[in-house]
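Working notes, beginning with the structure itself.
The other protein chains are all here in position, but one chain of the complex has been omitted.
For chain A:
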Amino acid sequence: MSAATIPPSPAVETPATVPLHGWGRTASTRAHLTAVDSVADAVAALRHAGSRGVIARGLGRSYGDAAQNGGGVALDFTRLNRILTLDAEGEPPTVVVEAGVSLDALMKAALPLGLWIPVLPGTRQVTVGGAIGADVHGKNHHTQGSFGDHVLSMDLLLADGEIRTLRPEGETARLFWATVGGMGLTGLVLRATIALQRVESAYFSVDTDRTRDLDDLLERMSTGDDAYTYSVAWFDAVTRGRHLGRAVLTRGNKARLDELPAKLRRDPLKFTAPAFGTIPDVFPNGLVNRATGKAFSEFWYRKAPRHRVGEIQNITQFFHPLDIVAEWNRVYGSHGFLQYQFVVPFSAEDAFRRAVVMIAESGHVSCLNVLKRFGPGNLGLLSFPMPGWTLTVDLPITDGLDRLCRQLDELVLSEGGRNYLAKDSRLTADTFARMYPRLQEFLAVRREVDPDGVFRSDLSRRLGL
């Protein structure tokens, strides 16, 4: 037998590719999806990273292409999901978790101990790693900041295989704040220590107001938000004319024990997540159209009370009504949808109004429209929140949407605002660069810690990150 017939050493087994897309179900690409069960797995994955690179993937709730990596490796972190230690007595109370723990699991573990996750986005089905990478925010941003503000430390696996513990202050601060909001492009978050808050109950005391129009809404939010930890408005982006931008404003605080009715007081930290099952994948394109959008908007507005004070609501009612049904994104059909979220400074209130008019007049139908006042931003180099108004609209993919999005981009840019990368699926590298003034600092950090560009995603290629 000659030496030539000896087979080459077997290549590291790479799994076959699978199609991956974001929550918006658009622009799918195929990647090698590799499960990470241990830190050793993650290190091994980096060692064998090919030219298409590696990106971490959690529960796939980013709307666009942040957690997909065409032709490369996507590391499924959802099995690295242990809660390592929970210190309920500390000041503040803290929890150490692996990156793949979902906020849902963490909340269910912490709540019976009277502990609360300080920042929850619109769904609990996100991982801690994803929450850091996108620096997610919730309805309490104006009082609590974003997720990164509550991370006390994290372990980051760098491109060269080193694991570094990062803290928000001191010599590791620069990399810490590049990683918060850094969309997974500085390294793999392995575990994090998060500061929790104490709560007396799992309920909220909620005030609801229906506003006549947009002016009424902005006025009420500007003057009243400070009295509430949580504040958010749903507004009607379909109805035009006099009632343009009419809204339902819900604001609340964590309910104290003495605010609960006697029945709930017996078990104030009880939490049951209702689930009405999974939406089947049978919806045609075009179901969310002008007629259904108008009917929904009318219903949603009318069903809210005109003015109600001190209603006790549970977590699902107040926070995550959409978590009741799994895979709700399927109602948009196979063409998918995009979520457009931007923020503009408070000084740009007029531009903000123009944006709402632009959306309502465009003929594109958005049913889930969220308006919120942000508080101060943090040091995250690519973190999204900044003081100002943020608006989110859900738009089914239809012809002509490019034009509306471009007009909105221009408006956001002209006011010094920006779009949220966790939602983005269509910005150009050029527009993005003009939205994020600290991009060059981020790129400098990235060149230092990942000079060969091991960490890559479809988003990073699209935006030149």
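Basically, a residue touches a chain if its C-beta (ideal position, glycine included) is under 8 Å from a C-beta of that chain, and two chains touch if they have at least 3 such contacts; residues count from 1.
The working rule: contacts and distances are computed from a predicted model.
Its UniProt record calls the unshown chain "Decaprenylphospho-beta-D-erythro-pentofuranosid-2-ulose 2-reductase", which is the correct pick from "Decaprenylphospho-beta-D-erythro-pentofuranosid-2-ulose 2-reductase", "Oxidoreductase FAD/NAD(P)-binding domain protein", "Homogentisate 1,2-dioxygenase" or "ABC transporter permease". Only one of A:T29, A:T127 or A:T390 touches the chain withheld from this view, namely A:T29.
Checked against the full complex, the one of A:G71, A:G224 or A:G453 touching the unshown chain is A:G71. The set of chain A residues touching the chain not shown comprises 17, 19, 24, 26-31, 52, 64-65, 69-72, 336, 338, 397, 400-403, 405-406, 425-426, 428, 461-462.
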